[in-house]
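Report on the following structure.
Missing here: one protein chain of the complex. Every other protein chain is in place.
So that you can tell them apart, the chains are marked A and B in the order they are listed, and the count of residues begins at 1 in each.
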Amino acid sequence: MEQVKRRLSCIVCPMSCQGEVTLENGSVTGITGFTCPRGEKYAREEVVAPKRTLTTTVRISGAQLPLLPVISKTALPKDKVVDCARFLSNIRVQAPVKEGDVVCADILGLGVDIVAARDLL
Amino acid sequence: MMNDYDVVIIGGGPAGMAAALSARKTGAEKVLIIERDRELGGILQQCIHNGFGLHRFKEELTGPGYAGRYIKMVQADPSIDVLLDTMVLDVEQDKIIYAVNPKQGMLTIQAKAVIFTMGCRERTRGAIRIAGGRAAGVFTAGAAQRMVNMEGFLPGKKIVILGSGDIGLIMARRLTLEGAKVQAVLELMPYSNGLTRNVVQCLEDFDIPLHLSHTIVKVHGKERVTGVTCAKVDENRAVIPGSEFDIECDCLLLSVGLIPENELSRTIDLAMDSLTSGPIVDQFRQTSLPGFFAAGNVVHVHDLVDFVSQEGEIAGNAAAKYALGQLPKAQRVVDIEATGGVRTVVPQHLSITPESPESVRLFMRVGKPEQRITLVIESAGKMLYTRKLAVAKPGEMIVVELPADKVCECTNKITVSLVK
Partner (left out) sequence: MTIPTKADVVIVGGGVVGTAIARELSKYDVDVVLVEKEPDVAMGTSKANSGILHAGFDAKPGSLKAKTNVRGNKLYREIYQDLGIDIKFIGSLVVATSDEEMATLNELQVRGRENGVPGLEILDKETVLKREPNLTTNVMGALWAPTGGVMCPFGATIAFADNAVVNGVKICTECPVEEIVVEEGKVSGVKTAKGFIAAKYVINAAGLFADNISRSAGDNSFDIKPRKGEYVLFDKTVANLVNTVIFPTPSKVSKGILVSPTVHGNLFIGPNAQDIDDKGDMDTSPDGLQEIIAGARKTVPNLPLHASITQFAGLRAATGDGDFVIKASDSVSGMIQAAGIQSPGLTAAPAIAEIVIGILQEQGLILTKKANFNSQNRHKVKFHELAHNERAKVIAQNPLYGRIVCRCETVTEGEIVDAIHAPCGALTVDGVKRRTRAGMGRCQGGFCGPRVTAILARELNIPVTEVRKDTTKSYLFFDKITDEVQSNDE
């Protein structure tokens, strides 16, 4: 039985809890040190399939600003974050846009929508 | 033209908007927010990353998302006037405010109470004296953030960041996502000044090296920056000779600290705290000049916008009461002193009033990182509060709620300190 312990800093909230995940043969058998359920969930995912929320901008026409901030509706696979950002750098939308409007559906086939993070009228 | 208001708020960022809403809730009839930018929201509008509002809205918002929620509330209240694209030029002790904008020209505004919510600004290269030339390509991280996130331009393509404060870390990730190469982040101190989560998700995720106990000794380049010379520093932050090495880059971003923006506070001679660089305030966020209040980063630089909003609410509530003649006079004033490892505390004193006292939140920062210590709050030898802390870092504010009965008991100076 191979047992591995990994120390992690939680990134869910600014508390930045330090915790430890125990892995046995690739599956999580113990989590300690995180002070909330969201932290535990993060730790479990982080050792198996790490995910990150992406925030970036897309270009917008017809608004008082040239850029619209956007956010991934749910977290993306960590290793796809840069690809998604590069993809979004080529997108242009037309004002008006409301916060939550989908700017790019199912980005790179990952099943995650990219939505506007603010209104731009 | 003279305009009369109960409460005038200078600065329409998170502190200012929360203050306006709270002043209205308390009963102020005419409230004005003066904002120099083209829209409300302040620095939040350029902070497009997520992580805002967990306390306030119980969800993780982006900066513009957080600002947007407050902007909608402000816009929904017809008794809150907003002047955009307007700069306050002068404030007088009798609460006359001189402001200017292109549409209305010079404005003279009479307030019953004034709230300062001007936020903070960035320390610059000059303030930290980096040698070298003055080639293009040296920017403060916040200025670069505005260019990247709001104007749509990059400050460089090969970047070195000095300072591991949160803005520096966030910009490392931001520029990486924009296709630039972030060569390294350098930090003078032996620890990062940013939140741990940002070190993880902004640097480690992208394999960006973080060099602790390092600084930049020279910037190279005649027209555009071509590189920097870095060096290791000893425990006294002095450069260790022979440790120098060069990093190639076309851009140096500085994230070397934020300073409360108190130009106006100084013109009316508010008593200032030399450690926070903000005005000295009581628990109502009233400054040394009656009727002048302050909240948010203008008082002390916060880590979390949620607390900025909360401070705005405190100030807005108290300013409205002052304007309505309902803010009780202090029976006595109890100073709060930061000692023994605690560097700053806000508020700096309590105004004990005859009204039923309320609990008071103390915001503290430690001077250097500590492990396994106890935070002790006492007055005249009497323990008011203790809390064991696994870690305490200068970059992470400590917040303590002092219960109402304890506040009421205090007659002497309160001290806050760290005990091993």
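FYI, contacts are C-beta pairs under 8 Å (C-beta built on N, C-alpha and C of every residue); 3 or more make two chains touch, one makes a residue touch a chain.
The structure displayed is predicted, hence computed values, not measured ones.
Student: Given that one chain is not shown, which residue among B:Leu154, B:Leu212 or B:Val391 touches it?
Tutor: Candidates B:Leu154, B:Leu212 or B:Val391; residue touching the omitted chain: B:Leu154.
Student: Which is it among B:Glu60, B:Glu178 or B:Glu378 that touches the chain not included here?
Tutor: Only one of B:Glu60, B:Glu178 or B:Glu378 touches the chain omitted from view, namely B:Glu178.
Student: Spell out, residue by residue, where the missing chain touches chain A.
Tutor: Output for chain A: 89-90.
Student: Which chain B residues touch the hidden chain?
Tutor: Residues 36, 85, 87, 89, 98, 100-106, 108, 121-122, 124-127, 129, 131-137, 139-140, 142-143, 146-148, 151-157, 178-180, 217-218, 222-224, 239, 263, 266 of chain B touch the chain that is not shown.
Throughout what follows, only the chains that are shown with their structure count from here on.
Student: Centroid of chain A to centroid of chain B, CA atoms only: how many Å?
Tutor: Centre-to-centre distance between chain A and chain B: 26 Å.
Student: Note which residues of chain A are touching chain B in the complex, please.
Tutor: Residue list for chain A touching chain B: 9-14, 16, 18, 52-57, 59, 64-67, 69, 71, 78, 81-82, 85-86, 89, 99, 117-119.
Student: Enumerate the contact residues on chain B facing chain A in the complex.
Tutor: Contacts found on chain B: 38-39, 45, 48-51, 54, 60, 62-65, 67-68, 148-152, 174, 176-179, 195-201, 205-206, 303-304, 396.
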